[in-house]
Structures are given as structure tokens and as C-alpha cells.
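Omission of a single protein chain aside, the complex is shown with its protein chains in their original locations.
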Amino acid sequence: MESPDQYCRYLRGKNAYGLLEGGDKPFLNFDPATTTYWCLRTMGPVGPDSQPVHLSACGKEDRKCFTMPETEKTGE
Amino acid sequence: MNRFEYIKAPSIAEAIDMMDSTVPEAMVTKTGGSAKVVKAGGTDLLDLIKEGILEPGRLIDLKNIPGLDKLSYDKKNGLQFGPMVTIADLENSPEVKKHYRALYEAATHAATPQIRNMATMGGNLMQRPRCWYFRSSGHHCRKKGGTTCFAQIGQNQFHSIFLTNVCPCVHPSSLATALVAYDGKVELTGPEGKRVIALSEFFTPSEVNVTCENVATNQEIITNIMLPPVNEGTRAFYIKQGQRESYDWSMGDVAVVLQMDGKKCQDARIVFGAAAPIPLRREAAEEVLKGKAITEKVVVQAAKKALEGATPLAHNGYKVHLFQTLLKRTVMEAIG
Amino acid sequence: MANPNKKKVVLPVAPDTKTHAPAKHLYSKKVKLPYGVPGHDLTEMEREVSIDEPPALPINEKLNVIGKRTKRVDAIYKVTGAAKYTADIKLPGMLYGKFLRSPHPHARIKSLDVSAARRFPGVHAVHVLKMEPGGSVERESGHDVPAETYNLDELPLLRYVGQPIAAVAAESQYIANEAAKLIKVEYETKPFVLELDKARKKGAPIVFEEVIKDEGNEGDVGVQAAEEQKGNLRGPTTGSFLGGPRGDVEKGFAEADFILEKEFRTQVQTHCCLETHGVVSDWKPDMLTVYASTQNTAGVRDDLAEFFGLPKSKVRVITEYMGGGFGSKFGAGHYGVMATILSKKAGRPVKLMLDREEEHLVAGNRPNSHQMLKMGFKNDGKIIAIDLTSYGTAGVGLGAGVGRVAQDQYECPNFRTAQYDVFTHAGPGAAFRAPGNVQGVFALEQVIDEAAERLGMDPVKYRDVIDKHEVRKLMRMKGAEAFGWKYKKPGYDPGPIKRGFGMAQGQWTRFINLNSSATVRINKDGSVEVMSSVQDIGTGTKTILAQVVAEELGLMAEDITVKIGDTLYPDGPGSGGSVTAGSITPAVRNATYKAKMELLGQVAGAWDVEISDLETKNGEVYSKSDSSKKMSFGEATNKMRTNQVMATASRPDDYGGFEIGNGIGYGRLGSVQFAEVLVDTETGFIKVERVVAAHSCGRPLNPMQLESQINGGVIMGVGYALYEDRILDLNTGHMVNANLDQYKLPYSKEIPKIETVLIEHYGAFSSTDASGIGEPANIPTAAAIANAVYNAIGARLYELPMSPQKVLAALGVS
Partner (left out) sequence: MKNDSKERSPEQKKQGVSRRAFLRGAGVTTAGTVALASGMLSFKPAEPAPAKTAILGPGETEVTLMVNGQQRTVRIEPRTTLADALREHLNLTGTKVVCDRGSCSACTVWLDGKPVNSCMTLAIDVEGHEVTTVEGLAKDGELHPVQEAFIEHDASMCGFCTPGMVMSCAGLLARNPNPTLNDVKMATSGNLCRCGTYPKVFEATLSAAKKMK
């Protein structure tokens, strides 16, 4: 399962394992093998398009419910 | 939990007058909050109500009726106790511990210390099976008046290996295993008066009545439980095997009461719990022991015999082996 | 928590495997920190750190509070019943919520009618979950707004028993429960599949139908698309953050002197938190306040803020006490969002706690696994190739991988894995205390045990050959000593009840969360507070924070007031993945140090000495050069110009940068456990008599609490090994043991005698150099028991739980 370059704004994973590394190179611990995912819009493991939520599935812009991360919001 | 009315019965006679249903009946025919049922310790009753499978209209509480919580023992008449005697009362009775070892062992291994303080013996004998389909409001099984037995075709690792045709639940009372082994009797009081029947007759197999585990009618209350006296030659023991040693239901339990004349076994009563929908006497195995000196070899023979006719289900074949071991160990422990 | 909406975040497909260079600091200093294990190989490590960092802490022996057995600061509230959990919260006007959940494992809703529930006396709000539950909802208190209508195609397909459909809020829990039942639903049931083996076969009912990728192409999807989706199979995952495949596995097997190829199965385990998942949500126009039973207050706040479109500043989440999470209590949850929607609709606070059955069905579980592990060995014991194929199901969710330990626990040049997720019509899995590793170790460590036997080696000594982890070697040594380990041949015990000994080991990556901050406030009256949103989930976070502050200020732990579990305070880490101690304690120490410096600056001014001449110890502030200059801590704070001094600090990057990559598993959180069991070969029952658990977690902060957590890990492992099992009825899709009566957990008599061996191990990583213990304590237990069972009976059990049925079957008895 390949990870996309960019993932949906509403994808959440249990990344409580935390950041493996800090500084200017954050590594988000989204281990595709063992971590569970949920969609913030449905609060469950199934997206609003009735498809499963996963790191490998929630990055594709051709998924109907995909939402771009808000890049402007923070002005960064 | 549905809403219900509540009344404290002042006497047995009035309680009988007030009640119109047994719990099993209330679960099959008197649904929708119309049944008036009696309540003793309430531990099983509340469980059924919380699961939503029993919706009583009124609980008639027996707790305030004086005299139902007495326990007495004498050499001539044996042990007698009222229906409101708790499991803890049996556990704490020096007479039970001294004279009725199998019952004592059954009492100390039942449920949790908290439940033993609450659960009464009347309620214990009347409690409903723990079959997880029966206990689930999502499964309308035969015991609740439905037409399907979900256990026969489903998850049955803790179910019975005998009398499995109609409903393979196991009787939940592990104390009953010991009481039947002691040839105990119950006194039932109804509008017509009292009747005394052997506990071995009290429990009814599913083949006879799938919706109810005993013969008590809708206006009968257990008012006394009696065990015959024991003597020097009586040897008894009880072993329960749960998946856990702490609080757990029985996967198999065995009570043995032997009448010994020196090394020779004159009479034997062997009862299996959690093997069938009723506490199950194993007469054929008893016959093997009778008249013989009890050796390991004889006991192994009896154990084999005891399991003849077993019809295990898809997931509980292990019980056949388990019961053989338990029977062997219980007999050996009984004769010391 | 990482917040993906901040900016575009690029995920590395395979993370950098190099060790990163130390962070650069504008002003830095060099400090020498303890490094290694006291009494074994303790030395010093010089690190360049920020000028703001406090001085190096010496080893525990030289400290007063840290490393000492310290009573839990909140124990008194727990033993007296005064501690208030989310389940205990009662707000004025509070309503009680209840869900209506799917009774079917796979169904479409044909019709839905909530009118009877809305009309039911005492009901204040009803909400139906649409595929996408809306954040803005009309107020319906008093039912003066028209009933919402539900377009059937807006309602989600039901895919597991327990899936939420709708919920009500009413004046009492009884009313809510009754009202929820009054919601009328007609279902069109569909075929379903529950078993891993069946779900991955062709022709099985499909949990997720094909995706319609291109709207213009809708008429054309069908067979082809479904094939692409591979039915219920997803994957395979071939790597993890530890890297991808390496070497040439086929070549490795060709070079092997012997190959062991075994199949293992593990069951679904449910978390069984004593306090169920739930919240009390209080929607007010100016602030949303949520009491949550969560492992991550900041995460719940972030979720709710995003969901309801609120600024984070308008959401406050509080977790004063919480009754267990074990990995399952992250995020706001469907219950958190539902309670908030209901509160918004009703205009009153709403309490929505799951009941025990719901807790089993929908609050998460440890996915099961079917692992095919093939390992090639050389005659000197070296592992030459590992190939792991695994399947696992997290129900309608994903995340059933198990491969991290096989990938990384032992040195092996050739490694390959394919891990598949399999969808079934069951409740979603969730992270559960060392997710993946517990399952993986059950397989890996049994194969290692078999290899040792094949090689004629003591399994402890064999691991010395193949395990590069230095500290784990020490754990094996000390653990074996405490256990009285003496290897005996399997099945040596002649009686029907056989004794056996076994051991296994595991590992957990040392994670930290840099988004961990705390504020320390010193008041004029001498009282001291530490504040962070980090929560204490029972591990003892409050106490270790008090210890760290107390050590720095020369006070005692009980002198410190710990205010945590509230997002009013600086963000703390979520408590999961064993990150908490390693993440928040350096932040707390640094904040304390900063505040202390401010305090000492004022004292130094009054005494006219240098700050560096002042020390705080034993409740006093004194001058190191002039013994006449001495005052109590309270006298010193009384000299402050302001009523309080206060400082906030965040977790800096690890001193020396963070290690990552293949070497990561050789990091610090190894665990080695030894088990002694009795197996009754005539009944099949196993009793675990004794466990020795040898662990390291960096600098131990509070050995007493560490023992407790290790006990907990072992006991949870005993449950996993012998008893716990989610049992689904294959005909109805219901979990038949969704209670604490038939879902069997260890109770008092199942508890082995547990002995803990703690290795104090310094890595010079941070100002406290502490790490967590939650995960590692749980990882090797089931494998150690399995190896001990094999040692007892000479027959191996490849499937969990090791029930009497399976033992008898392994013995060939029944």
C-alpha cells in the first residue's frame, strides 16, 4: 500500500506514538501496518463516500470526499 | 430496564396470592409488563430485566417474610434450609462444612463473594440458564418461545453434551449439582398447600419443557430445601472447573456422594453439572462403583461409563474428556 | 497532535534511515550526561544542547525524589472515592444520551422514523447520523422546529452490529434508553462475512463495494473494478517506518542450514476499559466544554474544533480522572460528536457514556492475525532469512499489521513481509497496547524457541547469539538470575500436571511527541503548580511530574500541585505508544528550571550573590559559598517581587538528534519475560504460576509505579494468552460475549507471582532521560507463556487463546 503525497484534511490516525523526530522535519507516525484511522467527518473508519479510511486511500484527489488540507489558513 | 411496581410480601400465603406467573412464563407469555413475579435475592431477576428479556409488571419481594432464612441441622433429619438462605450462609455454616462437604465446596466455588452474599438458595435453584443466546434480546430462541436454537448451529463451547436435542443450554446452578447428589428435596408451597419432591424430579429437561427448567407452577414458591442425614460412611466431594479459578461459570462440575463400608462402595450418587439442561445423574457410572472396592481402575471404568451417550456439539467435544477427568478426581478426592 | 490542516504535509514513503545530526542551537553549551547502565557500563556522554537546557541530572542514586518509590499523589482521591471521572460528572440541567445501533451486521436502512422518540416525555433532542453528520444543527429543544427529514440515500450503509444510527438526549438514562428503542427502523438485510478465512476468499460478501472513481464512468464499473479491489483484501503492506524489504529472501533460504515454517493465529481482544468511552458535552455559545474519558485531551479538542468549525480557543476538554484506555481512547469519537450535536440541539449539557455491550462492540479491539512465518537459520544460529505473510482483520477498519518485530527484533540480512488487512462485518479495531507487536511476538518468539531447541541451545543463550540489543542482553542475564532459569528439556515433568518454563522477549520503539508543553508556577506562599493538558490515564503521570518538579526545586513530590488533563493548560502529548514520560517530563523539568532561575535571580539580588552560587535542596535555598546564607523555600518565595513566577517550556528535540531507521529497534525499550506454568494434561487447563519481567525504560522515575505498570502488562498478557476472546455468532453477527461475564479476563486467582527487574539505563536523550513502559510490559507475555507451555507438555500451541480445548487438541487427547 503506497502512501500518497498528500492526504485529506479530514484523515486522522492514532498518531499518539508521536513524532519520531522534531525540528523542521516532522515525521508523522502513520505506520500503515498497525495504526488505525478515522475520518473526522464521520468519526468512524468509513468516509462520507462509504469507502474505508486509510493512509493509502485518503490521499487521492479523485476520491469524491477528498478535501485539500488548508494551506492558506495559517498563512504559511 | 422496564418500569415495574414493587411490593413487599408480608407472608408466603399473601405472596402466593399476589403472584400470577413464574419467571419463565413471564418471558414467554406474560410479556409487556403484565406479569407479577416473586423476587428473592434478585441477582438473576435483575440480570434478566436489565437485558430486556424479562419485563415484569410487578415484583413481589420475599425478603421481608420472616423465617425463610433459617438453616438447621440435626443428625436424624439432616440439613434443612429456607429459600432465603444465601450461598454465603451455606459457605459459613459449620454444619455444612462438617457434614456436607460437596455442598460446601460447591458453595465456596459459586459466583463471587458479593453475589454469594446476595443470592438466595431459592433463587439459585430457580435461576435461568446462562446460554448467551438465551440472555441476548437479539436472539428469540426456543427457550423464549421462538423456533430456533441458535446454540445448536452457533457458538456452543460452553453448552451441554447430553440431552442436546431441543435446547443444549446447561443448568446454571452448580449448587444444584451437589444438592442432587445428596438426594435433596424441595418443598413447594402453592395455593393448594405444600408438596415435597426430590430435586432430581424438580428439574425438567428441555425435551419435556423447553421454556422452563423446573416443575414449579405459576403460584408456587420454594419454601424449604432438605438434605437427608449423612453418616460415618458417607464420603462426598465436589469439583468445579471453570475457565478461570476466580469468578466463573462452570465448564463442568461433578458432585459425588458415596456410601462406603470400609473400602467397599455400597451406594453412589454421581451428578454432572454444566453437562446438560438439568443437573445430570450418571446412574450407569454409579452402578460400576456399587459393590466394589474403589480403585483407580474402577473409577476410570465408571468415568467411561458416565460419558456414554454423550452427544457433544461442534465446539464442546473437549467436555467429554474433561468430565472423565473431573469424575475420576472427584471420586478419588471423596474417598481421600 | 499533528495538525494536517496547517500546511501541506508530505509523508515519507520510506523514512530516512540515517541517524540525524544533532539540532543546531543559536546559543549552545556542552553538557556531560550519564550514559549506560550503572554498575555495568556507565560512562558519560557529552552533548551539545541549547543554552536554555538545565544542567545534567546525575544518576538516580544521587537524587532525592526522582527514582525513589513515591506514593501516587492522587491515590488518596482514588481510595476514598473522591476522584471524579467523566462517568461521575453531573452538570446542572444535564441530559443523558443513548444511541440506537444496528442490530444487523450488514443492512440498508429502508425507513426511519424518529417521531415517537421525539414525542416521548422527557426527550429533548434526537439526532440521526447521516453519511456525513453535519456540524451545524438547528436547535430543537421543545421540538419547535420541524422534524428533520431523512433522505434514505444520505443514511450510511450498516456494516456491523453496533454501528451507530441515531441517538436521543433525555432527562434520565432510563428515559433515553426507552426513547432510543422507539426509533423505528426497517432494514433490508444483506449477506455478511465475519471470519478472516472466509472474508478473504472469492465469492465472500464484500464489505466495501467498488469505488466509483470517475463519475462520468459510473455505468461502466462492475466486475473489473471489483477485481481491482480484491474483494475484502487490502494490501499488502511490505514495510513500516523501520524500512522496507531488504536483501534477497530466496537466496537467504537457499543458504540456510535449516528452515522453520509455521502458522500462527491470534484472536480478537477487546480493550475492556473499566470506564466506558464517553463524554459530557456542554455546548454554550461562547465555549464548548467537554469532559471526556480520553487518552488525549488536546486531540479531542482538535477534533471537535475542526468538526464544528470552532477555533481551538473555544473548545475546552477536561479529563481529571479516567478509567483506562489502553490505546482505544483517542479522538472525539462518534459519541463525542453526537453528544455535542445533541447538546447543541437541546441547549443543555449531554452525558453520553457507552454501556458495557457497546464498549465491546464499537469502542475498538486488537485485530486478530493469521501469520505464516518462515525463517532460515544457519547452524551457528544466525538468522539468514525471514519471510512473513500475515492476514488480520480490524472489522470495517484497517490496521491489522503485525510485522514490525519480525522486521527488526533480530539481525537478519534478508527480510520480506506481506501483511494484508481483511475487511469483515464487525466493529472496527483500534490501537491496543503495543499494536502489532504483541501479535507478532507470539509468532516470532515461538519460532526462535523452536530454533533454539533444534540447535540444542538454551533459549536464553541462543538469544545472546542473535540479539544485538545490548541492554536486552543484560535483561536476559538479570531476569534469568531472578527467575532461577535452568533450561530443561520439554515434557520433563512426569506427572499429569506438568510444570514448564519459558521465556520470550519483545521491543517497542522509543517514541516521543515534541508537541509537549507545560507551565510551572511558583507562588509567593511557596506553593508550586505544574500545568499541562497531558492526562493521567492511570499510569501515574501526575506523580512523575510532581517528582520532576520537586527534584528541581529541592522539594518533595507531595509539595507540588499537579493540574493536568485540561486544555486550558499548555498542550501535552496524548498518552499512548509509551510516549508520555519521555515527552512531557523534559518539558516539565525545563519549565521548572526556568521558573527556578527567575526565583533564584530575585533571591540572589537580595543576598547579593551570583545565581550560580545558589542551590535548592531539602526544602531550602542556600548559598554554596556562604553557609550562613540559607532560608526555607517558603522564605525565598516570599522575597519575590511579584506574586508568582511562571515559565513554560516545550519538549526540545532529543539531545544529539533522534535515531531513526533500522537501528531504531535496538533502542531502549526492550523487554524480556520468563514464565513458569502448570499444564493439567488431563483437563487442558494452564495456570501461570510465576513471571519474571525484566525491563528498561531509560531513567526510572518512580520504580513503584513502574512495577505497577509492568504487573499490568503481564496480567493483560496472561488474559490474552489464556482467556480473552471476542466470540461472534456466525449466523447473526452478534458478539455473544459482549459483557464482563462471558468475555473472560484474569481475576485475582489468575494472577501469577510477578517479579520485576528494572534496568536503569541512561541514553543522554533529554533533561530527564526517561521513557515509557506501557507497551513493552505487555509484549512478550503471551509468547513466554506459550514457550513455557511447550516446555511443559512438549506440544506447541500455535493459536490464541490457549484454552483447555486447544491444549487437549495439541496433546491429541480430544
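All chains are identified by letter, namely A, B and C, in their written order; residue positions are counted from 1 within each chain.
Simple rule for what comes next: contacts are C-beta pairs under 8 Å (C-beta built on N, C-alpha and C of every residue); 3 or more make two chains touch, one makes a residue touch a chain.
Note that the structure is predicted; figures quoted are calculated from it, not measured.
For the chain that does not appear, the touching partners among the shown chains are B, C.
When the whole complex is considered, the residue among C:321, C:462, C:501 or C:607 that touches the unshown chain is C:321. Of the listed positions B:58, B:101 or B:328, the one in contact with the omitted chain in the full complex is B:58.
Mapped onto chain B, the footprint of the missing chain covers residues 1-10, 14, 42-43, 46-47, 49-50, 58-59, 61, 63-64, 88, 111-115, 117-118, 245-247.
Those residues of chain C that touch the chain absent from the view are 71-72, 74-85, 87-88, 90, 121-122, 174-175, 272-275, 321-324, 326, 355-356, 537-540, 704-705, 707-709, 711-716, 739-741, 745, 747-749, 751, 753-754.
Just so we're on the same page, only the chains that are shown with their structure count from here on.
With centres defined as mean CA coordinates, chain C is found 43 Å away from chain B.
Per-chain Cα centroids separate chain A from chain C by 19 Å.
Counting only residues that touch two or more partner chains, chain B has none. The part of chain C that touches chain A in the complex is made up of residues 1-2, 4-13, 15, 20, 23, 131-133, 156-157, 159, 208-209, 211-215, 234-237, 240-241, 295-296, 299, 303, 306-307, 327, 330-334, 336-337, 364, 394, 396-404, 419, 423, 428-431, 435-436, 509, 511-515, 573-577, 579, 583, 651-653, 657-658, 660.
Those residues of chain C lying in contact with chain B across their complex are 103, 174, 177, 682-685, 687, 723, 727-732, 734, 736-737, 741-742, 744, 746-750, 803-805, 808-809, 813-814. Touching chain C in their complex are the following residues of chain A: 1-7, 9-12, 14-23, 25-38, 40-46, 48-56, 62-65, 69-71, 73-74, 76.
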